[in-house]
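As you look at this complex, bear in mind that one protein chain is not there, while each of the others sits in place.
Per-chain residue numbering starts at 1, and chain names A, B, C, D and E are given in the order in which the chains are listed.
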Amino acid sequence: MPIGELRFSSQSPIAVVDSTMNNDETWLWGQIKAEARQDAESEPALASYLYSTILSHSSLERSLSFHLGNKLCSSTLLSTLLYDLFLNAFSTDYGLRSAAVADLRAARERDPACVSFSHCLLNYKGFLACQAHRVAHKLWNESRRPLALALQSRIADVFAVDIHPAARIGKGILFDHATGVVVGETAVIGNNVSILHHVTLGGTGKMCGDRHPKIGDGVLIGAGATILGNVKIGEGAKIGAGSVVLIDVPPRTTAVGNPARLVGGKEKPSQLEDIPGESMDHTSFISEWSDYII
Amino acid sequence: MPIGELRFSSQSPIAVVDSTMNNDETWLWGQIKAEARQDAESEPALASYLYSTILSHSSLERSLSFHLGNKLCSSTLLSTLLYDLFLNAFSTDYGLRSAAVADLRAARERDPACVSFSHCLLNYKGFLACQAHRVAHKLWNESRRPLALALQSRIADVFAVDIHPAARIGKGILFDHATGVVVGETAVIGNNVSILHHVTLGGTGKMCGDRHPKIGDGVLIGAGATILGNVKIGEGAKIGAGSVVLIDVPPRTTAVGNPARLVGGKEKPSQLEDIPGESMDHTSFISEWSDYII
Amino acid sequence: MPIGELRFSSQSPIAVVDSTMNNDETWLWGQIKAEARQDAESEPALASYLYSTILSHSSLERSLSFHLGNKLCSSTLLSTLLYDLFLNAFSTDYGLRSAAVADLRAARERDPACVSFSHCLLNYKGFLACQAHRVAHKLWNESRRPLALALQSRIADVFAVDIHPAARIGKGILFDHATGVVVGETAVIGNNVSILHHVTLGGTGKMCGDRHPKIGDGVLIGAGATILGNVKIGEGAKIGAGSVVLIDVPPRTTAVGNPARLVGGKEKPSQLEDIPGESMDHTSFISEWSDYII
Amino acid sequence: MPIGELRFSSQSPIAVVDSTMNNDETWLWGQIKAEARQDAESEPALASYLYSTILSHSSLERSLSFHLGNKLCSSTLLSTLLYDLFLNAFSTDYGLRSAAVADLRAARERDPACVSFSHCLLNYKGFLACQAHRVAHKLWNESRRPLALALQSRIADVFAVDIHPAARIGKGILFDHATGVVVGETAVIGNNVSILHHVTLGGTGKMCGDRHPKIGDGVLIGAGATILGNVKIGEGAKIGAGSVVLIDVPPRTTAVGNPARLVGGKEKPSQLEDIPGESMDHTSFISEWSDYII
Amino acid sequence: MPIGELRFSSQSPIAVVDSTMNNDETWLWGQIKAEARQDAESEPALASYLYSTILSHSSLERSLSFHLGNKLCSSTLLSTLLYDLFLNAFSTDYGLRSAAVADLRAARERDPACVSFSHCLLNYKGFLACQAHRVAHKLWNESRRPLALALQSRIADVFAVDIHPAARIGKGILFDHATGVVVGETAVIGNNVSILHHVTLGGTGKMCGDRHPKIGDGVLIGAGATILGNVKIGEGAKIGAGSVVLIDVPPRTTAVGNPARLVGGKEKPSQLEDIPGESMDHTSFISEWSDYII
Partner (left out) sequence: MPIGELRFSSQSPIAVVDSTMNNDETWLWGQIKAEARQDAESEPALASYLYSTILSHSSLERSLSFHLGNKLCSSTLLSTLLYDLFLNAFSTDYGLRSAAVADLRAARERDPACVSFSHCLLNYKGFLACQAHRVAHKLWNESRRPLALALQSRIADVFAVDIHPAARIGKGILFDHATGVVVGETAVIGNNVSILHHVTLGGTGKMCGDRHPKIGDGVLIGAGATILGNVKIGEGAKIGAGSVVLIDVPPRTTAVGNPARLVGGKEKPSQLEDIPGESMDHTSFISEWSDYII
């Protein structure tokens, strides 16, 4: 499947109301409340926090809007204004909610340190930055660009995650740790992608136009990787930590190093069996790589 | 031009009152207000923010002081105190204002994602961190070191940009994205330099003395590059993303890799035609590099 | 000494009340107050900050609890709640206090930019993140995990330092600059370690279990280094800036590059004379490395 | 009309949707926005305030909810929570909105110092306390008593206006200046009543039950008047400033003094021609009173 | 019992540790937590507030210190500092705690609008102002006068209750509604006194020395009463609402009017049967008064 299609695959399901997903949302919100209730009971010092952020709300969208409004507000952008903005977006756009649900599931399934959905909802800056970005993206598409850019700026200040509001991001995304992630204006990220901290999807210079990477479905990008220019990272590919990638990476292959090269060689790179964005296997290529290098 | 002079070139014009620049400042401020007014009209949800940060102020220095005071304040360093501090610095030091003007122009010209001057003034953490650093640097030079260090700490907390107040930085600087930038005590950055995020201009250990890099005019430093020790990066040089640079880099050459090597070879490195800090071409050396590596 | 013991060496002294250390704490607190008093006198604009954070308190533990409570609070986690939590932890656990004292000394001795103990106490985000982590770790061990994770999240937001509360960290630690540091759940850091910014001690995928690096006593890890998996970095080893380490590194050797290799070669690596975590010599291997590479 | 009916007259119209009033609300909101826009243009220093409180909102109910949420919030009762609460109440209860409209008109018509509707909406603590009370009263009637009492407490702290949430208050009310007003649990206030500051509608002791005053339609109560016990102040009556009233006051009569007596004598008190709650004539009885006294 | 002794009766029991009272405190705190738990369950929107103020705390003194710290803090007097101050006072001074317990009981018993102890603890500005005053009084007696006066000022701003820190106040006090209460420097208030809002215990001019009223045990002072000068209000006396009292009032008599006179006449005033400060009967003298006047 060419990467050109991948980037659009993340858009279409968002617009369609899917009753299965709706049940999904209901189930997940019930789960989150149950987790929060248990935590509140076992830890009175945290109960106030859990009630204000989760237990006092009637839905995931309200909880998330409240939490983002309080996290991203400043003395010149009040929490009430942001809350209103987020609530309006999440209430009217089913796709935003379903993407949030998919992201919560992704964190819970892929990150062994993620002990509960509520933990991700409250504490994962990558998750929160991504949801806030989706609202900024929606505003961008509605031509409310100054507001979208102000939101980007607050996300960058508060979470140290800098995603241009024009960037298109699929569902089931895990931004793990997330500090220092930079995603440029014309970047596209497919579905079920996992991206570690300090990852850059950057441009090539001061020319306008399509100048940022396209990341296929199921890709895993290791910590500190820098991918520059309008290159395509094929679905199911893996980018090693600390790599500097300036070339296309074929589907289900691994690129490592600075500058990055394909494991197994340019001509006949090794093929991955599983989907790295989901299996999160960062290091299985080590022996192979060592062989390759030496 | 030797790098030793470069570092001082950033100082002298700041002290001199230049009436041309004054017109420049006036023009730019008019432009910023016009942009903000248009945004406020098209987006009522942002109007309060735009009025408080830009439209209610009579000058760029007041707007900037207000914005920095509110961004950098904490419960123990009040916004009114910081506002006073910034306003006093910007009002009495023409050089600070002219450097801010040059930085705004740099962002607008070099960064295709920078849609307006007001966008940069309000939302670019690199721009804001740099202006606040200049005030900290001024305090440092006036032997108000505890205050300068407290300011550095606030900038590091709020923007994740950690610049020692003793570091000397020229004009026309673009810190793009900026998260994670670290600049050490004896580092010097020339004019018209562009520095991407996660860049380190670090020291060599625990010895005191001159131990940090000197960056010449017009240099471009790619994302995630680490430059360590009292090395000279000649004017118009380019440092590739993710490079680890421990050696001098001659003017108008490119260093890439970990450890960084000169593109074209140590003996006769390829010469750059344009000024990379201004052209922002991050990736043109790719084909050459690939050749060099393989 | 095998790394397996190293990781426990950081635990035992903390539980024992050591009257020598107690004197140490007293002396250090006196020193900090003297520094703050002098700064307050020379800089009235900072006096309010210095009184509220240091001079109005009767002990280091109160000052630190106050400062952390104010730094880490949010609209949903009040400063008074956090202050109470920190004060209770520091008051009842001598080990936390003695570790804080050792960290203050480490910063003062190893970082030439650290001009005073009070400067470190107030302004070093690495120091503050580490002390807050130790409290989170204590809560984790007391099975107060939701609270420990909420604290981790606040530390990650405010300082851009993301340390899992289960990670075990010794004493005499210097997190220099600290932005972007990520330390995983099963990571262990010995005593007298120095870690620069953007360093990752990461896992290997989505499997649970012991999956993060073990860092021996006296190790120095350069800026931007990424160490992945349950590898052992032997005591007194040095990891070069920007390295990507996927292998064990023997004691007193140096690993550099992406992927990292041992300086001097795998079979007979060069032996370091001093303790790099204390000497902080980041660059002495340069000539050797260059030789090795070419 | 007996006072017993008066107290219910304030309830019924609130529950009925009245399209005429709806137009009224629309017209008034347009007026308020026009006033605010003019003020914002003439006074840039206030524009941010006017945009955040009025001009960025799409309806009176949103503006009022935002303003009350920000005024009444505290560190333990967040503005976002209160905003949500107020918005939900005003959105779903037409009576609350129509009462707010009537109160705005009352202030504009009766208080010569009220220069505009927006002035009243933003700045009149009596108006704001009354609207917040109406929401507390609604909560009380829905058996959400702890929340209603918490709201009462915030209103008492912020505006120094202490109205028990069970107290029933009609429409077209002017609380002028308002500081120090106290209204007890079983008090009833009819429509078109004007009450000055420091007025008490107090109880008679520690017995439960119906123990507070009933104020008829169109009554005017002067500054500092104290009315105690389950007494009836007939419609169109006037209570002089500083009076202490422990007796029923017949319709359209005037009571003055400490203890209060009827002007004109108990047997045949002077009859008022106009409705004092609307005419706001505080002092026309002076000559008569003087005669009466001496 | 002469009033001269009365004023000291409020002091002595405070200094003695009374184990019965200790049980009392334990019982009351259990009661408060039970009430708050029930409210939190029935009203999720308030649960965060109830957990942060009551349910997360281990004792009444911690809850009260937290609540007062958050209520009285300002941008220049931080909540953490005040929390520390209050907690230290309440923890070390049993008398402060036992007085708080007695005041909570007084409100619950005497005020029919006081539906629960937790309601009083959280929402009664009179109760909160009185507890904060007691701490200010303690500071005053310890010669920490600037701090005591700063506290008085915050209480006056936040609760509109202005009590000089030198004023001595007994136990079992009900300040009902409380707005506008003013108590001067040399005023003394006995035990089991009830004081309504707008009551002034004022001085006589600019002379220093003992110049304010002495209020005996069990006195009831009605709303808006003004008592001026070093006059004695005998135990069990009652002062009518709105009275202006410039004379001594014998025990168990009633003074009303402006200027106040004794009900029943100066020579042989009517004797009260019950203790008005406890029975809270504000109006039983009405018929008698009316007779007296006319």
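Methods note: a residue touches a chain if its C-beta (ideal position, glycine included) is under 8 Å from a C-beta of that chain, and two chains touch if they have at least 3 such contacts.
Because the structure is a prediction, the values reported are computed rather than measured.
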- prompt: What shown chains does the left-out chain touch?
  reply: A, B, C, D, E
Field: Residue in contact with the excluded chain [from C:Trp29, C:Tyr49, C:Phe127 or C:Phe175]
entry: C:Tyr49
Statement: Across B:Asn22, B:Ser79 or B:Ser270, the one contacting the chain not displayed is B:Ser79
Query: With respect to the chain omitted from the figure, which of D:Leu81, D:Leu96, D:Leu122 or D:Leu272 is a touching residue?
result: D:Leu122
- prompt: Hey, which subunit D residues sit against the chain that's not shown?
  reply: 39, 42-43, 45-46, 48-50, 52-53, 67, 70-71, 73, 79, 109-113, 115, 119, 122-125, 158-160, 177, 179-180, 196-198, 222-224, 240-243, 256-258, 279-284, 286, 289-290, 293
- request: State which residues belonging to subunit E touch the missing partner chain.
  value: 74-78, 81, 85, 144-147, 149-150, 152-153, 156-157, 160, 162, 164, 179-180, 182, 184-185, 198, 200, 202-208, 211, 224, 226, 228-229, 242-244, 246-247, 258-259
Field: Hidden partner interface residues of subunit A, rising order
entry: 75-76, 78
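Here, only the chains that are shown with their structure count from here on.
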Task: Kindly list the shared contact partners of subunit A and subunit B, in label order.
output: C, D, E
- prompt: So if I superpose subunit C on subunit D by CA, what angle comes out, to the nearest 5°?
  reply: 180
Task: Could you give the separation in Å between the centres of subunit D and subunit E, each centre being the mean of its C-alpha atoms?
output: 29
Query: How big is the gap, in whole Å, between where the Cα atoms of subunit C centre and where those of subunit E centre?
result: 51
Statement: Flagged in subunit E as touching 2+ other chains are 45, 48-49, 52, 56, 70, 76, 78-79
Message: What's the contact topology between the chains, one of line, ring, star, complete, other?
response: complete
